[in-house]
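Every protein chain except one is present and positioned as in the full complex.
Coming up: chain A.
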Amino acid sequence: MKIILVDDETKFINMLARRLSLRGLDADVAYSGEQALEKAAQTRYDIAVLDMKMPGMSGLALKNKLLKKLPDIKFIFVTGHGGVDKNGNSDLSEEIFLAKPLNIDTLIDTIQQQIHPHK
């Protein structure tokens, strides 16, 4: 299972990657949407953890572009905005959101559920 973490907060995402690898999860990091797309061209990822707000490309825009390259990829969104207004936005209604600061155990549980939804 390959994970890609995308956030412009470099230190945060590096740290998160380290913690995941400590728990036996293989995670790559990308600091922008473009970088993530480059990496996706080379590696097949199973799941992407995207920050909603990034300079240049938003998490949502990145999701659509990544889907073209990797149709089977699953997404988890991370947001600093406590909660997200889902009202009237059908694109978001199916998505999974986690609020910053993240609880590592919640994140891992969510990843496991995404990969193996019927467990």
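Basically, a residue touches a chain if its C-beta (ideal position, glycine included) is under 8 Å from a C-beta of that chain, and two chains touch if they have at least 3 such contacts; residues count from 1.
The rule is simple: contacts and distances are computed from a predicted model.
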Discussion item. Looking at what's absent rather than what's present, what does UniProt name the missing chain, "Putative phospholipid ABC transporter-binding protein MlaD", "histidine kinase", "Xanthine dehydrogenase family protein" or "Dihydroorotase"?
Written reply: "histidine kinase"
Fill in: Absent-chain contact - pick from A:L37, A:L60 or A:L102
A:L102
Discussion item. Even though one chain is hidden, which residues of chain A still touch it in the full complex?
Written reply: 9, 11-12, 15-16, 18-19, 22-23, 53, 80-83, 85-87, 99-104
